[in-house]
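Removed from the display is one protein chain of the complex; every other protein chain stays in position.
The first chain written gets the first letter, and so on, giving A and B; residue counts start at 1 in each chain.
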Amino acid sequence: MIELTIYGRGGQGGVTLAKLIATAHFLRGKHGQAFGVYAAERSGAPLQAYVRIDDNEITNHNQVYEPDHVIVLDRTLINPQILTGLKPDGWIILNSPDGPDAFAEQFSGWHVATVDATTIAVSNGLGTRAVPIVNTTVLGAAARVFDMSLEDVEAALVEVKFGGPNIKSAREAYERVQVKRLKGRLAAAPSAPPKEPVAGILDDVVGAMPRIKTGSWATRQPERQTLTPPCNHGCPAGNDVRGFVEAVGEEDYDRAMTILLETSPLPGVCGRVCPAPCMEACNRRLFDEPVNVRELERYAADHGQRPDPVKPWRKERMAVVGSGPAGLSAAYHLARLGYPATMFEGSAELGGVLRTGIPTYRLPRDVLGEEISYVLQHGVDVQSGRFIDRADLLKLSHEYAAVFVGTGLQDSRNLNISGSATDLMEQGIDFLDRVRQGQVRLDGEHVIVVGGGNTAVDAARSAKRIGAGSVRIVYRRTRAEMPAIKEEVDEGLEEGVTLHELVMPLRLDRDGLGPLLTCQRMRLGEPDESGRPRPIPDTSEDAQFDLRCNRVILALGQTSNLAILPEGSEIRKDGTLLGLSGAPIFAGGDFATAEGTVTAAIGSGRSGAWHIHRTLTGEDLFPPPSEPVAEPDVITMHLFNHAPRENSVMLPAADRRHTFKEVRLGLADGPDRHPAVAEAGRCFSCGVCNDCDQCLNYCPEGIVLRDGEGYRFDYGYCKGCGICSSQCPRGVIYMSEL
Amino acid sequence: MSTVASPEELYCHNVLRPGNTNCAGCGMSIGLRWLDEALDGEKPTMVIPACCGIVTAGAFPTTAYGVPTAASTFASAAAVASGVSAVYALNGEPDVVVCWTGDGGTYDIGVATLSAAAERNDDILYICYDNEIYGNTGGQRSSATPELAVTSTTTKGKSERKKDMMAIMAGHRIPYAATLSVAHREDFLRKIRTARKTSGFRFLLTLSPCPTGWKSDPEESVDLIRHAVRSGLFPLYEIFDGIRYRLNERPDGTPVEEYVTRQRRYTKVPTDAAPLKSYIEDQWRYLDAMAKAFPMEGA
Partner (left out) sequence: MARAMETGNHAAGYALAVAGEANRDARGCACGAYPITPQSEIIEFLRGFDFTKGRVIPVESEHSAMAVCIGASLAGARAFTASSANGLAYMVENIFAAGFYRLPIVLIAVNRTLGPPWNIWVDQGDSLMLRDAALLQFYAESHQDLVDTILVAFRVGEDQRVLLPALVALDGFVTSHTQMVVDLPERELVDRYLPHCNIPHRLRGEHPATIGGLTWPRETEHHRVEIQEAMERVPQVLAEALDEFEHVFGRRPHGALSAEHTDDADTVLMACNTMVRTLRNVVTARRDKGERIGMINSKMFRPFPRQELLAAVSNAKRIGVLDRNHSPGSGGIFWQEVAATLQSRPDVIVQDYLVGLGGGDVTPEVIDEIIDDLNAREKAGEPVWKEVAA
């Protein structure tokens, strides 16, 4: 008589394995017996099945107490308890990815056979990693140990009507099983726990908590992770976008501001003029529309209080050249690190391109002024009207502990246009500055703006406001490729600006009727190095045409003027300058990177401040590499409801024509409406737990517990169903195999 | 310093305690937890017939139910609850008496008892967790099993449609009947609270995912029910006094295949799922007609 005990879990097919082993022997003319222990436990609960094989009729109907061999179907059930009653020459057959030597201590002295049945079974389509069906695979392994041939195994599988993948799996297991007699003294089973006293039906103990720790049923368990939200990842200023949006959603605008001001002194500015790469990265774009982060930032800035500024406490003084976004950011962050800073600005007023290059209908002066003033309140000195040239810079590097240069883009790109009327051309950035100073009127003039960036759109819309008869933007690619903020383009079109796509100016001449711009029609070709399709001239006959105009404004972008830099110096990638004898000089913002956005300049200014701090103190404030980005596939989109994006209230287009009043009025609260909160509520909070309670609410066992500021899983009872993970909307919970 | 609470402190008074013997991913467990929550601290008396729900309790003398619980014979849940409820009423005790039953005990063997208690309008909150199968006995068909589902007694797929238990209960003109989804938490909690505030016989039907019987991934249990509701297969609605209808959520175009292809019990459903789609269509034609003819005020 051979007796076997099979240790498995409910649903793993232990009883079927018993039947298969018995059947294999029955088909060879033996007597067999196979049965399981039926109890209350369900799928996943540890269970036992038994087999008896004999030459004669089997008359023993008791459970098996002293098996000749044992089989363990699930590696989480491998423990010394399986040695209970096992006869000394018996085999221990384990479903385990590890070979016999891994059990050298636990099962010392025993015959051990191992096979990675789970991998084999799953690779043959028998169940999933979460719920693998390993019984037929283990049969193949058992055959090697029990002196059954592969033919016996296959005959039994056919007899019990198991198909091809089972036979294939069994065969693979037969070939891959590892067998070994482990060295050492025979390990022994721990002694059985004493029996609980029997309770009577009227006893007080009736109603006590279950003694089963159902965590022992689990083959997987949930874990938590934090991923980087794509908006945070995409923010050049390094803002915790998700974090401030969450604060807005909780109507805690002060906290939203505190979060924003950690990384940027200019939330009010960015909330109005940032191109918002965060919104381009927003995973919600794949669901309906990206969260309107820009408006939320503005809302926070309009409604939140800034924390009281701290005053510098260090003695090392800093020079910051330029008061645009990079300079402001560098001065601000240096001040927050305790350094007294002096900002040098060539113009009379601070703000750089924010003041000169962005029309006030987009960025009102008081908003800019308030944010600059907050920077200054951190103990930042100003020397305005002081243009710094190369010699001055060298001097500063000997007077200050460090210098940050953020002078932006000084030179405008030109267009190679010939003709007799090129005197009517003007650079957009100069035009905007003149408009700002009230130096220009365009009564009835017809204006053509060349370019597709924000400056082009700003110039066009400004021209409209100062009386232009018509304003046309000509752009050599199509609208889809325009770098300008989409909403700005929309608003310009609403205001009457027209857009001529796929057009490149060639000549600006005069004829008897006045000036005319000869243009070339373009078409889109293969992508260039910027990733956008390359515009190439249309070769058809009527591809050239003339546009009448009084004035042409060029807005083709700007470049930095590096003439300020000392001779022999060079900007490294990180903004540091090489080859100088004085204090360290750092270059930042557009001046160093030509990124061309406010947000990038802010990030660059902060990074410059950290570089300086690290150089002076050795303290590294740069954060360690962040967690992986929460890609769209970790977001459980079907858990969200579609919700239209909340948009800013707009000044009516008719009211915009002749004024520089702010066009976009922000998210407007109504008596029953709180669009900022609604919009913040659209945030998926990708990869970051926001205490939404989904895991806690949907856990069938009730063992997700609030633990301080997060959640804890009570693994003692967790059955590993995975519902918390499937119901986590934002990829924070994942299941790990035990 | 923080001290970790013992399981007794954490869970002892839960309606459903951890350590219960339900399968991983069992929908009943979610239902029991939400029942507990929606009762807002009030502890129900449970009456549970022979079904998975009583096996849940585990072995004597321990129990996974942290509230007074009576196991009844298979067909008797509503009648036992009538007895309990009557005596509570005689003694002026406000405790809510909950029948927690499977579909076998509701649609089949217990239907006469249920009908009688409903007709008497006894003060009982009757909740059927319908997993559309005799799960406790190994997965045989019940009259709640949907068309084409494979069970151990319908190996070629069930040839009959599911019994419309809600219509039967509406025919009793009970004060409140509603369907509940374990994927629609707020709706579920609201309906339990509505039922709790209503006196007389209240019938709640929740489609209860059963990974073991449905041959589905435990982790998809909740998602399956969400798909069932969104596809229109399991409509969420309420019937007041048996004659006033309120439909809570309309199908949103989710294809029923999202539901069907995730369960191996549905291997006999044709790839276009046409029979289920026609079932959905019929069901909604009926519900829409009822809701139009007999609307609940304010619906």
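Annotations for the structure displayed:
By definition in this document, a residue touches a chain if its C-beta (ideal position, glycine included) is under 8 Å from a C-beta of that chain, and two chains touch if they have at least 3 such contacts.
None of these values were measured; they are calculated from a predicted model.
Across the complete structure, the visible chains that the omitted chain touches are A, B.
Of B:Ala59, B:Leu247 or B:Met296, it is B:Ala59 that touches the chain left out of the display. The omitted chain makes contact with just one of the residues B:Leu10, B:Leu35, B:Cys51 or B:Ala81: B:Ala81. For the chain left out of this panel, the touching residue among B:Leu10, B:Ala24, B:Val67 or B:Ala273 is B:Val67.
Residues 12-13, 43, 45, 47, 54-55, 57-61, 63, 65-73, 75-76, 78-91, 95, 112-113, 115-116, 120, 122 of chain B touch the missing chain (whole complex, contact as defined above). With the whole complex as reference, residues 40, 195, 198-202, 206-207 of chain A touch the missing chain.
Heads up, the rule we're going with is that only the chains that are shown with their structure count from here on.
Residue ranges on chain A touching chain B, taken from their complex, read 10-11, 40-45, 128, 130-131, 199, 203, 205-214, 217-218, 638, 697-703, 705, 714, 716-717, 719-723, 725-727, 735. Interface residues of chain B facing chain A in the complex, by the touch rule stated above, are 7-8, 10-12, 14, 16-27, 29-30, 33, 55, 58-64, 185, 211-212, 217-223, 226.
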